[in-house]
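Here it is: the structure, laid out below.
Note that this complex is displayed minus one protein chain, with the remaining chains in position.
Let's turn to chain A:
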């Protein structure tokens, strides 16, 4: 009996050791490419050319960054991305919250029909071309609004918010109603303040989507001045051999492209990575995401 028990714990220990090693490796492999990119972006051109496996540069250099900011091409794209991300997130949160709260009210006549109408858009949609034609006919082509208005509400995000509102204690609303608050007052003064974790999480989801927007930009914007940074990154790293895709000249002597490409990847990623630690604690409340069911 005692023997058996010991064997189990031995096997269990071995299991733990292997499990920890595998998970540590997984985390490492996931993150190594990013370290390689960040490291190379701060390396000198000579070191990048000579080092086979570069993670941390021995000689620190910001030449690549100086280079990409020597004209305003990338800076302008970053500004566009920031505007779209901030504006789009506010816009989407406003309408998603209003819709989610309204549909969380179980006494709403017609609620089931409207819910079905929204869930159905997850299962079937008009597709790229008909949507393009609607965007065109609503006059959004070549405007930054084209990156925002056609994606005002993400049905998944709305459903997560709605489930969160539905799980709030019902007594709150009742007491506020007795105090004479109307529905808008209840939403903005009571429901939203106690739902901040959910609001923060969904805001992050929207912000990430807006920051990463690429497809809508290539579909709806032909004016290169309005391109967000993702489109430019694509041009610089994969398509173009040179950074001056729109005819702009860089006055400096170009450093090797590798460090410039790496630096461009870093600046087009960094803003989201800066927000991540602040919101990470909310992901732990993963249960929030467990309610995707319509």
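General observations
In this section, contacts are C-beta pairs under 8 Å (C-beta built on N, C-alpha and C of every residue); 3 or more make two chains touch, one makes a residue touch a chain; residues count from 1.
Note that contacts and distances are computed from a predicted model.
Its record in UniProt calls the unshown chain "ABC transmembrane type-1 domain-containing protein", which is the match among "Cellulose synthase catalytic subunit [UDP-forming]", "ABC transmembrane type-1 domain-containing protein", "Tat pathway signal sequence domain protein" or "Cytochrome c oxidase subunit 1".
Contact with the omitted chain, checked across A:108, A:172 or A:196, is made by A:108. Among A:82, A:149, A:190 or A:224, only A:149 touches the chain that is left out of the view.
On the side of chain A, touch with the chain left out of the figure occurs at residues 4, 8, 11-12, 15-16, 19-20, 22-24, 26-28, 30-31, 33-34, 36-37, 48-49, 52-54, 95-96, 98-99, 101-103, 105, 107-109, 114, 117-119, 121-135, 138, 149-153, 158, 182-184, 187, 208, 211-215, 219, 230-231, 233-234, 237-238, 258, 261-262, 265, 268-269, 272-273, 276, 280, 283-284, 286-287, 289-290, 292-294.
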